[in-house]
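Left out: one protein chain. Kept in place: all the others.
On to subunit A.
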């Protein structure tokens, strides 16, 4: 039975971490621990100034610190 996250592969996804960080990227894959491989990633650090960091290419995000996944999300309002 395919998981909901499977359906997000190939799409943009917005990930909220336990800390004040959010990640937006294109989902390439994931594993049983919901560690995720993303590309074209933008990292947002949620501060009063709304700092943003943009990274290129691919990222492996450890699932330990993920709080929430938002399929098709664009991240926090800047």
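Of note:
Going forward, a residue touches a chain if its C-beta (ideal position, glycine included) is under 8 Å from a C-beta of that chain, and two chains touch if they have at least 3 such contacts; residues count from 1.
Keep in mind that, in the parts below, contacts and distances are computed from a predicted model.
Here one chain is missing from view; checked against "Gamma-secretase subunit APH-1", "U6 snRNA-associated Sm-like protein LSm6", "creatine kinase" or "Superoxide dismutase", UniProt names that protein "U6 snRNA-associated Sm-like protein LSm6". Residues of subunit A that touch the chain left out of the display are 9-10, 17-19, 21, 23, 28-31, 35-37, 41, 43, 55-62, 64-65.
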